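Every protein chain of the complex appears in place save one, which is left out.
Up next is chain A:
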């Protein structure tokens, strides 16, 4: 039988470990941010990360957005036609995409691609002494590896989400005009008249937050990985799982801030 005290001790240890992790992560993030305002800067590293995130994630994000828009149109048609409210479909599509689905789905896609890639790359550098080698070559690894990636993630995600918004609406429009009998002009008028600046803006703020979180978790789990190939594998998993959960949690927080 488990003694209730030892159960408490177990919980206590877990909570303490979690606090330590959160503290370490916060310090890591603050140090990385402090390097963004102190020279030297590494624009090449920034450019590389930016292209990797923004350009090479385009196909996945674009496909996700188009299909999501199409499904939204189809689903809301089958639901709304019961109330004779088919005309609201364009509105539902644009609102869901810009406020929620664009940023969240793009975030999850990028978390899978970039979070994993960064964790694996930086983790491998850690276990093969490349990070130590940077230090011996008078280059601060936080400044060289982490800071440019965080900045790139925070700036690239909003761009990706703009693309996702446009393509998501387009997906809805395709279904609306080809299958649901809308005229192209009335679908687009409905969309443009209905959507407000705040809808799009809140989505872009979310995107920036998600971009920061994805790159932070990727860099952090790679940077702190230990113990060879297995350690790098674990770091990759941690990066993807933790950033996906954080995306969903922070999605709620930002939504509550804007519309709560």
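Rule of thumb we're sticking to: a contact is a pair of C-beta atoms (placed from the backbone, for glycine too) under 8 Å apart; a residue touches a chain by one contact, two chains touch by 3 or more; residues count from 1.
Just so we're on the same page, contacts and distances are computed from a predicted model.
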Undisplayed chain, where the name is taken from the UniProt record, one of "Succinate dehydrogenase/fumarate reductase iron-sulfur subunit", "Sarcosine oxidase subunit alpha", "Heme chaperone HemW" or "ATP-binding cassette domain-containing protein": "ATP-binding cassette domain-containing protein"
Sole residue of A:8, A:27, A:51 or A:133 that reaches the chain not shown, by the stated touch rule: A:133
Residue of A:40, A:59 or A:227 in touch with the missing chain, whole complex considered: A:40
Interface with the unshown chain - residue positions in chain A: 40, 42, 121, 124-125, 128-130, 132-133, 135-139, 144
